[in-house]
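There's a structure below that I have some questions on.
Here the complex is missing one protein chain, while the rest keep their positions.
Naming follows writing order (A, B, C, D, E, F and G), and every chain is counted from residue 1.
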Amino acid sequence: MKQILTGNEAAAIAAKLARVKVISAYPITPQTAIVEKLAEFVADGELEAEFMKVESEHSAMSACIGAAAAGARTFTATSSQGLMLMSEMLYIASGLRLPVVMANANRALSSPLNIWCDQQDSMAVRDSGWVQLYCEDNQEILDSILQAYRVAEELLLPVMVCFDGYILSHTAEPVDVPEQGEVDKFLPPYELPHPLDPERPVTMGPVGVPEYYQEIRCMLQEAVRVAEDKIAEIDRAFGRRFGRRYGLIERYRSDDAEVVLLTLGSLSGTARGLIDRYRKRGEKVGLVKLRVFRPFPFGELIDALGHAKAVAVLEKDVSLGSGGALFIDAAAAFIDVARRPLMLNFICGLGGRDVTQLDIREAIRVAGRAAETGVVRRAVRWLGLREKIVGLRPKL
Amino acid sequence: MKQILTGNEAAAIAAKLARVKVISAYPITPQTAIVEKLAEFVADGELEAEFMKVESEHSAMSACIGAAAAGARTFTATSSQGLMLMSEMLYIASGLRLPVVMANANRALSSPLNIWCDQQDSMAVRDSGWVQLYCEDNQEILDSILQAYRVAEELLLPVMVCFDGYILSHTAEPVDVPEQGEVDKFLPPYELPHPLDPERPVTMGPVGVPEYYQEIRCMLQEAVRVAEDKIAEIDRAFGRRFGRRYGLIERYRSDDAEVVLLTLGSLSGTARGLIDRYRKRGEKVGLVKLRVFRPFPFGELIDALGHAKAVAVLEKDVSLGSGGALFIDAAAAFIDVARRPLMLNFICGLGGRDVTQLDIREAIRVAGRAAETGVVRRAVRWLGLREKIVGLRPKL
Amino acid sequence: MIEVRFHGRAGQGAVTAARLLAEAAFLEGKCGQAFPFFGAERRGAPVVAFARIDNKPIRIRTQVYEPNHVVVLDPTLLEVINVAAGLRRGGTLVLNAKKTPEGISGIKVAVIDATGVAIETLGVPITNTAILGALAKATKLVSLNSIIKAVRNYFGDKLAEKNVAAVKAAYERTQLMKLS
Amino acid sequence: MIEVRFHGRAGQGAVTAARLLAEAAFLEGKCGQAFPFFGAERRGAPVVAFARIDNKPIRIRTQVYEPNHVVVLDPTLLEVINVAAGLRRGGTLVLNAKKTPEGISGIKVAVIDATGVAIETLGVPITNTAILGALAKATKLVSLNSIIKAVRNYFGDKLAEKNVAAVKAAYERTQLMKLS
Amino acid sequence: MTEQIPKEELLAPGHRACAGCGCVLAIRHVLKALGKNVIIACATGCMEVVTTPYPETSWRVPWIHAAFENAAAVASGVAAALKAMGKGGIKAVAIAGDGGTADIGLQALSGTVERGDNVLFICYDNEAYQNTGIQRSGATPFGAWTTTTPIGRVKRGEDRPKKDVPRIIAAHGAPYVATASIAYPLDLIKKLRKAAAVEGPTYVHVHASCVPGWRIDTSKSIEVAKLAVLTGAWMLYEIENGEFRLTFKPPKRRPIAEYLKLQGRFRHLTDGEIAEIQRMVDEQCKRFGIE
Amino acid sequence: MTEQIPKEELLAPGHRACAGCGCVLAIRHVLKALGKNVIIACATGCMEVVTTPYPETSWRVPWIHAAFENAAAVASGVAAALKAMGKGGIKAVAIAGDGGTADIGLQALSGTVERGDNVLFICYDNEAYQNTGIQRSGATPFGAWTTTTPIGRVKRGEDRPKKDVPRIIAAHGAPYVATASIAYPLDLIKKLRKAAAVEGPTYVHVHASCVPGWRIDTSKSIEVAKLAVLTGAWMLYEIENGEFRLTFKPPKRRPIAEYLKLQGRFRHLTDGEIAEIQRMVDEQCKRFGIE
Amino acid sequence: MRITVGAIVTDAGNTAQTETGSWRTFRPVVDAKKCTGCGICWIFCPEPAIGEGKPAVVDYKYCKGCGICANECPFKAITMVPEGRG
Partner (left out) sequence: MRITVGAIVTDAGNTAQTETGSWRTFRPVVDAKKCTGCGICWIFCPEPAIGEGKPAVVDYKYCKGCGICANECPFKAITMVPEGRG
């Protein structure tokens, strides 16, 4: 049934539909409403689950690890500082191959403290062995969380479903909420192969001595890599049942485009309308939306972008001292590809800076010029800097 | 004076020579000996400093932040899990523009727990706005820490000096320890421009509202970027005084090489001898050692690698679901460069797996074939996997 | 696509007003989107929220800079904020006010004593539902009925009917004018 | 380049022995490198350490797989570990043992009752300095004098002289033989 | 009474706290008590957010915010730096809400106390995570509604007693631990001065009301805080070198219902539940020597 | 005595602990006391490292290690899962060293207790970070040498008293808190069973020797642990629902010097320093009702 | 505006430039006749926006209109009056 829901509500409802057994989370803006909603479901008896009010995010993830290891379907949600505080545990959850699912409402990182949207937080943990999905709208949040459990449980990998703080988390819009029965069919009850159980004692998290560690790591890397196929497969299964599919990437009028925008998350929505307008004017501008950032879909991306003259990578993060994380991976994808586009990086929307259509136009304009001239003057640029603010360049 | 010192001892002596005022650190293998040595210096009155025995790494970095903000020269050291646990505070230290210097003895990340060397830990925080230097030997550890304070204090940026756990931290070898008087001239006492001081009250770490956050972030990114020049400048000054220089990158017989190894840290040492042997046989193999990973020296790297036919990037980390962090940045460097080498990524030495000369030969062989054929069959490969271990590929 | 901006004070329900408008539009088969803009301020501080209504799915995610209509939930805001900033030509300013404001000109204005209505119907000066009645009346963006339905969906039984009364009363009493 | 492997038990000082060898070489103007390999084991468990000596700076960082010499600090290790694994042709095995071991053949062996020497000179069965005397005698890798200097540099006053005595005594008493 | 309160306002007006905020009042008096020679490390929370919207600040004393969970550790670092640089006469002070004290910040606080660092730690206790919109903290009292302890069909508000942080810190052997309330500013100022004068780790826990969090009228902030003390829901005492001393004994304890009824967060309580809370309060008062 | 100790060995031999390790003995008896129906969450530390060198494990009960600072939180997660899945009769148990309890793990432990989770937390206290090579922890006793409290010209070992974790946890209102020693295995087993039987958060703190850390001969592990109790350096007691009860009263307290002299970590102490420690111990014993 | 390195704020107390009086919907009005100048209102105002003196003076630049002063005034000298609604 379609309802008007915020992104946070959609996430909470998804967790409920997934019949999670243990929820362990800590409040943080802009994620908190997820936890609040789940607390309500539990208080009202609508969801039979243990709702753990842990004292920090580090413990939130630790408790998820304990609960998942004992065989329960678990859920948590966080943002920003919370994600950073639990980051040690992220690597451990994946290393232990526990199918924890987490919603991350993307928010900027301190310092200075900022509660608004960007994607520095989840990008900062992109090495951690978690599958990362980025959502464009609230429907995708709900659907992705349901898919996430299937991916997580089939591959024994934790999955992070990321969506832009405020921009989605606090935005109400129509969302089709599937029937519980349908969800149950899509996502059957789950059993961990070797849970912590006195009947069959196992040891989890031993010391990975040098004789084995690298192989164990390699196995994990392979698992994250093959998640590419698994996500696609589960997405198709989801599509068959619910009529909605997302793919690893989405090509939006990009197949014959000369200038292509590459985006993640809610930005993609704003870009679509613009693309339509350029197209109306006959300009060959397209959009590729990346939904799966880990595993990074190198092949699909090469396929989708290879023909373009110039690609403008718009992203709300920066690997300080280098460029945007998406840009770096996307650019690296082409290192051994003969036909490659020029690629430009536009850092934007940090700390809640609104990314306007004007900003995106500017990116298209700069990329368009590069396409024409064949020259990239500066690979990494910033969009939407307020001109009245000075002093960006430190004096040496 | 030359002495036989372990890497950890060299680091501790460097901190002492820098006349640090506050040391705040938490024990973790393989870094612990640094802290122990400093505790001895303090206990013996050889170093007048506050030695804080904090209860966790999160507090270690927090205390460094407090101490640095109050104007004291501060030092800490950690590894692996410790770095992860403090990761939230890393972003905050750089955001606050505090010149904290940290030694990181590189160690693998859990799970499984592993106390041996690789570089997943510091790579995991490469976005954090810290300058990152990687050392090849113990002399470079000592020298880099001294340089780090200059860089940190002149740019108001925190600096992380990374060196391979055990392989350097626990290896004793000759190190030239400079005179205190010379160090004092190179590294004069330092004053933070606006310390916490009742005489001139300031507010540090405010809420960076959306109106300003992006500009503040941009300023930080610019600072890390210009650190490239600053590091080079300070390295030259160091060289003039002490007769040793390192550069941002080092080209070792690479200028006319067709196959070039790109390495970080102690691996470079092992590779050098091999390069000499290939050269002796007339084979055009060279080495580029990256010393500065953040800021990423795009320009110098393009310059050093652009002419090669094939580059083999050897590294002890992996961004799970993508490739090695060094590889990704290095490959991305070439996105808008016409003349580019083929680039191959070799993940190796994880969790203390010894990287042998045989392994490096294998990398050179594979890169050599790519150079000949012009084809890269698989961009990311693993070196030194034990063949007797099976089961790396999960079944789908 | 129609865009609406709501001005209120933190804690007064401007965000809910925007959401109810989106719900009402949704009930009419349109697509609605509603979102707030929060600052670091607390209760009592001015806040804004936005709503968009369209016949096709709304994918744009920027803030609203040039609203078709502006709704002001708190009469005291007029003195401290330029509520009409960016208002599009032909747009309406829906004001909670006892009397026609001064100093505004050249635009359509709908005036309703929403505070009075709220106190009458709810017993508290929470104006977010009442003001929607005025908006419906003034702009025809959504029907009175849809607003009422949205209000019923959103509030628990007891509260719902009081709020419906507020919507209706406001709808009745809203005065439309064009200030020149 | 000469490579040496030391076998001992955790807590017995094999790492220090390797380091002292590197120091001694350094004192002779050569370059020395010494490093341990630690496992997850505790006190009492077998451990290894390595040293390299060369006339030019040593840049290689791999473990030592084919040592020129092997030094065994603890007599009980012989039964549980293949200490001669990888030993290069012409290399020497320096053993802490009371008598010539059985079951080893085709290599040069230096035997010293280092435990006896240590108990005599230090009062405790810590054999890492004594065994270096034997190594010096057997391999001429470094001079007795350099070992003594290195020991003096490393240990505090009181301990130093006892250890020097251990080095000297061991140097005297070491028996060289070639097992066939 | 006013003459005993320093005139200088070290917290500037223009801060963005809710109208009627009891916590910002606590901070105002804290600063009055401590004077200028302090360096403050403040945890994330309402008091940090509402006072420092860049490029503005309400603080007229040196102040740093690093994160939510580490005010104590940052203050310890400040104290170490002051000592290392030989700067006497300046006190390192940590300020955190109940969440930043009882929950996520407890460990850093524990470390500071255990090491004996020269830090005064002040907890302003508004009994929930107010900055993020009223979620339960360890310090939320039994029975209270918060957004994470909602009133539903199977659960009815917070089901654990309030965490006793002063007692926990006293168990660390801190030389001075005290409780205070915004409704008793003179007592508060006295205790803070005492705490600041100790060379070592001290702890003052200030009960302070929150308008939206407690669901009270903006004008009732002081009234409700005073009722907490008069009903025994909150107690004023100090523990000096292990010696417990009540600093205010409510003349005749008022029924807890008076305190609860003023607050929306307790609106759902049945008479039975109120009686249960009365029983808990009675028991606790007895333990503390209040009848 | 032996007949009161379960025969089944739930910790397998072949573990890599030091010869003479007192802590692994503690674990052995802990498992005997608890039996098979447990799930263990173990913090990083000696007991984790020496028992689980992949692909081996010494544990014959289900066991998980996640990190150093979170044994309590992991165990809480296990407890929640057991409850959610309706699996009764299985106890979630956290095991950590003194570092993983008193320092880096304190907050997670505090959270577990405060929430009332059904978790038994066991601290084996070898009075330093032994796994990383003997660094000071909050539980290191006054005067002890460690590598981070070295004996130098201006500093002479640990200068802070031992952190009193049992008291801190009791201050949380935990229903059962107890201390134990490896030298008194029957007492230890009894207390652990009692703690495990409580439905809620309980805490047992086991004093256990460490050969390299305490610089003792491998054969003296039990002797030294017993001397700790006989001299009053360590006390055996339990706190049940707030009621304190000494479970063993040393007949006539032996001088602390006997305990200290056996250990290299106290070798540097002067007679004056020993007298000072004796004074501290006397005072503490008095507080606990031991003369 | 020039942003500052590390977002440091050097102008201590400059929130005073922001007039939070705009938040007010009710305003406290002091009855000069009843006011004794006891200072209780000053003590309990969270902003602070009411000064000592007799009669007490409200600083409407900052007063958010919470009504604490009116509630706490022992002499009932303060009344809260709705701000003029437009």
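The working rule: a residue touches a chain if its C-beta (ideal position, glycine included) is under 8 Å from a C-beta of that chain, and two chains touch if they have at least 3 such contacts.
Just so it is clear, the structure is predicted and the values come from calculations on it, not from any experiment.
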Residue in contact with the excluded chain [from F:C21, F:A67 or F:A80]: F:C21
Candidates A:V151, A:I216 or A:L314 - the one touching the absent chain: A:I216
Options F:K220, F:R254 or F:H268, residue touching the unrepresented chain: F:K220
Which of A:G71, A:G208, A:G349 or A:G368 contacts the chain that the document leaves out: A:G208
Contacts of subunit D with the absent chain, listed as residue ranges: 9, 44-46, 74-76, 78-80, 95, 97-99, 101-102, 113, 115
Those residues of subunit F which, in the complete complex, touch the missing chain: 1-2, 5, 7, 9, 11-22, 24-25, 28, 51-61, 185, 211, 217-223
Residue numbers in subunit B that touch the chain omitted from display: 111-112, 388-392, 394
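One rule holds for everything that comes next: only the chains that are shown with their structure count from here on.
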Listed pair (B-E, A-E or A-F) duplicating the B-F contact set, over half by residue number: A-E
Rounded Å distance between subunit B and subunit C, as computed from the means of their C-alpha atoms: 56
Distance between chain centroids, defined by C-alpha means - subunit E, subunit G (Å): 23
Separation of subunit B from subunit D, taking each centre as the mean of its C-alpha atoms, in whole Å: 34
For subunit A, residues contacting two or more additional chains: 53, 55-56, 58, 81, 85, 88, 92, 96, 110-113, 205-209, 212, 216, 354, 389, 391-392, 394
Residues of subunit D touching at least two other chains: 39-40
